[in-house]
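Note that this complex is displayed minus one protein chain, with the remaining chains in position.
== subunit A ==
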Amino acid sequence: MNDVLRVEDLHVSYRRAGGRVPAVRGVDLALPAGGRLGLAGESGCGKSTLAAAVLRLLPKSATVTGRVLLEGEDVQEMGWGRLRAVRWARASIVFQGAMHSLNPVRRVGDQIAEPILLHEKTTRAEADRRVAKLLDQVGLVAARAAAYPHELSGGQRQRVMIAMALACSPRLIVADEPTTALDVMIQAQILRLIGELVAEHGISLLMISHDLAVLAEHCDRLAVMYAGRIAEEGPAGQVFADARHPYGRALAGAFPRIGDPASRRGPRGLPGDPPDPAQLPEGCAFAPRCPIAVDACREAEPALIAAGGDGERMAACIRMDALRGAS
């Protein structure tokens, strides 16, 4: 078992006025060493909660059951000291919104050095040398270490965050929407940089985004989440090109494809809003928005079952055969 990250039957719910609201409802995931897994879904589907659960960063109001294994060690059962030692040294996070993830009153070099000084017994001078090397790796000149965050552009700030994520040579990087609020050109640069760096260092990558096309390009496998559950999982290209779950299909169809005039003229949207996690419908959570739902869909929540692709693919839909006929 050499999976860097294993999530087994993870449930997370938040305490709110008027009861508990489930955010993640039974998720299983496995990420092998050097693997790149993309996690897609709309806002509020539970993907960021899942990312936070990897390092046990959830607020106190969250209740977690199930297991999150980092290299075989259960994150839920670690003591406070052990947890602090594991954070960043084994798994680090590239947060969404680099602007706000950097302390505005401290120089970026000091902030990149922060995890190094926290986790390793090393001198300040040695840490500074490593910071210079890290900045070089992410394509910034070492002199930028003396800059304050507001002196950098959005793309440069995200590069700083990536350098920080690499600082302690982690086995896993969780990239939580690493390119929100960046323009398309910078987005492509940042994603390429992340891809190159994880490949070079043999780091596993869990990338979270709402953009299925981006994930399909940068990941080996794709998992699509809907209302706190995995709707579909499989090799990235197959899931993107030929989804087995109507939600995955809608998500893939929501982005026009270059070179395909039909998709450009009519990008297919998805009617309706994601369900309120506090009031999930009976049966399949997607049924109210699903174009091919039948009565059976509203009776029981479908389980994640094999969906072809030589046993590589899974989908949680009882109508996947009808879907294939419909396309």
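Everything that follows uses one rule, which is that a residue touches a chain if its C-beta (ideal position, glycine included) is under 8 Å from a C-beta of that chain, and two chains touch if they have at least 3 such contacts; residues count from 1.
Note that in this section contacts and distances are computed from a predicted model.
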item	value
The complex's invisible chain, by UniProt name, from "ABC transporter permease", "K+/H+ antiporter subunit F", "G3E family GTPase" or "propane 2-monooxygenase"	"ABC transporter permease"
Hidden partner chain, touching residue among A:102, A:175 or A:320	A:102
Sole residue of A:93, A:131, A:162 or A:236 that reaches the chain not shown, by the stated touch rule	A:93
Residue numbers in subunit A that touch the chain omitted from display	55, 57, 84-89, 92-93, 95, 97, 100-106, 114-115, 118-119, 148, 150, 164
